[in-house]
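What follows is a single structure, and I will ask about it in a moment.
One chain of protein is taken out of this complex; the other chains stay put.
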């Protein structure tokens, strides 16, 4: 039996949640789950419809993009996942989708402004939109550089990837991550919902103000601060 | 057996209606039901997904925010519910959600204009949007002051909470209430639908006029006036 | 057994299609079916949720608004239905809803422009929006005058109710009709879809041109003209 059974099953279940949550159609999107001890991750095979997937189909890849286990080709975005796992050593799962509202903001090349407490319950800044990549990056090791583009964006904006667990890649779409697959999928759905709320807010009031700092801190900290009192 | 069995079950059923009606995702939102005789209310536990809830999980809290029964922490918004029950002695249930269109208007910091008879079937004025709270309120007993913010908004606008059973809290989202849980959930759904209709109306015609007073009175009174002839 | 069994059942089935087609929530909306021989129609009882309805609950009313059969109060819009049946002697069923996009155009007080062949497959002109009623009409026999408002609008615009089987009532919402209940419900759904398409069209291109006359005539006539070749 595969020593990667646990991450294969977690990866499979997380992938299957994407169509259920309305975040993907057809083969759009992919989830991976990492096994830090073994330095490898499970990821969806490329171009396979969700209804045809089984846990055994998940491909095991190491951080240098070598396939360790699996008969199918891994997601074409595998190198982006590998780059992020290698750089951010404390994340457990990554989700990439082409969810509609998230993609729309990515195509608009705009950060999603923090307009309300739903947003501040999850993060304290605008959701960053990394700029489209330089031509030499695109023509080179594209998916690898996609990971770098995300990490560089966090560096330039001074963001922490443990506080901000989501990003838009300009002209492409959303990536989200978390300590495990459930959290990464959750972040992916929350991002889509925040994208939709912000879109509607601007349609109703194009000069809607950003949420004020006291509310941002209050909502973020009651859920994530040292004296958090949200949840069990 | 708990003397609060009835409100626990009513509270549970009402909470379960929120995802069914498309008003919440994940753990967003909460419903409470009051027992006026015992001066206590049942409320959803904090941060528990709807699919994991059971009637026994509902937490019983008094109007001073003491937990009377229950093994879980109550909703982080409990103090807002307590404040409203204590102040408005004739309401039986409160619903708070992060429903998309309602939140969008709250984030836009705008009242929802009364544009049509669907709106006037339920209330005769714009749906009020309470302004975002003062910093000292936010930094203090936040959820308690959230209740006060809502009540103050009704006071300043001269609104009656028995005629207007819904409000937007600026930058946060909707609260609705009613004589019982069914009515409070109903108001929550109606608010979301009115928010959506008003949004679309302004997109089609940015200078759409408010509904005229005769139509407002006619529709409200045929359903709620002394000679009402709507319903059985 | 009731001599109105047939229209009661047709009326029940048609009412039940409204929530299924996403045209109503709660008790919004009502369908009636006429029995021309007996000069009476079956209509939904007022304020009863769709899931609680049974065929026996349908109320039988004549064109003077007398209840002939039924233990419940008929829809509060009954007099509008009666007026339309009395005036337009060849219609068999009427549907009134508060479907979202149709209501949005009604609240915008605008006709829905004929932008494409989907529209022309059903009618050759803009979907009329009757203006909001005069105050004396509203304060008087309101629902009766609502029927008159619709008929007057068709008179003023020179429209035929057998060619144009749908209307928006300004600030209120859509009415549709047809030779039978299936057709009336169909028209109601088509109206909502045309309302949504036209809304999106104007968002994409605020100066989108009306469909040209040759295409209007071609599409309408291939489906409804004397040489129609659409359908079986």
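In this document, chain identifiers A, B and C correspond to the written order of the chains, with residue numbering beginning at 1 in each.
Definition applied: contacts are C-beta pairs under 8 Å (C-beta built on N, C-alpha and C of every residue); 3 or more make two chains touch, one makes a residue touch a chain.
All values derive from a computational prediction rather than experimental measurement.
A.B. asks: Would you mind listing the shown chains in contact with the chain that isn't displayed?
C.D. replies: A, C
A.B. asks: Out of A:17, A:172, A:189 or A:219, which touches the unshown chain?
C.D. replies: Of all options in A:17, A:172, A:189 or A:219, contact with the hidden chain holds for A:172.
A.B. asks: Which residue, A:18, A:34, A:103 or A:215, contacts the hidden chain when the whole complex is considered?
C.D. replies: A:103
A.B. asks: Can you list, in ascending order, the chain C residues touching the missing chain?
C.D. replies: Considering the whole complex, chain C reaches the absent chain at 115-118, 186, 189-190, 193, 196-198, 200-201, 203-205, 208-209, 211-212, 214-215, 218, 222-223, 229-232.
A.B. asks: By the contact definition given up top, give the residues of chain A that touch the hidden chain.
C.D. replies: The missing chain touches chain A at positions 25-28, 45-48, 72-73, 76, 98, 100-101, 103-110, 132-133, 135, 138-139, 142, 171-173, 199, 202-203.
Operating definition for what follows: only the chains that are shown with their structure count from here on.
A.B. asks: How many angstrom lie between the centres of chain A and chain B, each centre taken as the mean Cα position?
C.D. replies: 33
A.B. asks: Whole-Å distance, chain A centre to chain C centre, using C-alpha means?
C.D. replies: The answer is 46 Å.
A.B. asks: Where does chain B touch two or more other chains at once, residue-wise?
C.D. replies: Chain B, residues with two or more chain partners: 203.
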